[in-house]
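Structure in structure tokens, see below.
Only one protein chain is missing from this complex, and each of the others stays in its spot.
Then we have chain A:
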Amino acid sequence: MGRRIINRHPARGSALVLGVLPFLALAVLYVTFSSLRLAENPDDKLLPALSSIGDAIHRMAFEPDQRSGRYLLWADTAASLTRLAWGLGIATLMALVTGIAVGLVPYVRAWLAPLIGVISLVPPMAILPILFIVFGLDDLSKVVLIVIGIAPFLIRDMSMRVMEMPNELLIKAQALGASTWQIVVRIILPQMLPRLIDSVRLSLGPAWLFLIAAEGIAATEGLGYRIFLVRRYLAMDVILPYVAWITLIAFLMDWGLRRLSRRIFPWISRGMA
């Protein structure tokens, strides 16, 4: 009898082939069905040919818009990334400050933990209309939505990680003469930053979700706005590359954060092997 399947590992080459296979299958499937539909009806918009997708990309990225004179893909990307960066940045900073305070200081925990617990259960999309009313239809309401959407998760995750730290490390620091502030800057912060980066990586998906939803409902530019706008004309040749572009950006952000974490925190991976 052969070995159990949980003990069999693919070689490097075959692992690569296995990983690429589903992508290839999807591509083949798309091209097949697209040409089938186009053979039946050359005006079909649902599965545009790769050539018309290429045309659309060229139009959006490299030709100025007739009305505004702007290169739409880049203008949309800049608008969306600015909002995303503000939202992620503010939420991360809040998580760092509040999460550590809640995790480390019993009085702050007693004061803030119940509130954060309740806020984290409010469905962010349900209060989007309130945000539009209070903060207007501009960038601010979208940034606030992202913050409200991911900050409670980040704060709670951070405070739990702080509380999970072996108590010995905190006791020992006090026995070495550290003040609370010194414990924060020399022990907690350096040990928590890599974990914060990990949870920000996990929050990238929700952050994009809230951004695109808010842009879809009310905006004048942005990747989500564009997708929802051209949906009216069934412009799949624009929607598909936009979705692919968003996915690529999200992937690069995730990859970049992982690289950053490995680079500035060498102690995590060293000596483990």
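Assume contacts are C-beta pairs under 8 Å (C-beta built on N, C-alpha and C of every residue); 3 or more make two chains touch, one makes a residue touch a chain; residues count from 1.
Methods note: contacts and distances are computed from a predicted model.
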| item | value |
| --- | --- |
| Options "Poly(3-hydroxyalkanoate) polymerase subunit PhaE", "Phenylacetate-CoA oxygenase PaaG", "ABC transporter ATP-binding protein" or "SpoVR family protein": UniProt name of the undisplayed chain | "ABC transporter ATP-binding protein" |
| Per the touch definition above, residue among A:14, A:179 or A:220 touching the missing chain | A:179 |
| Candidates A:64, A:136, A:190 or A:205 - the one touching the absent chain | A:190 |
| Contact with the hidden chain (one of A:169, A:202 or A:252) | A:169 |
| Missing-chain contacts mapped onto chain A | 166, 168-169, 171-179, 181-182, 185-187, 190-191, 265-267, 270-272 |
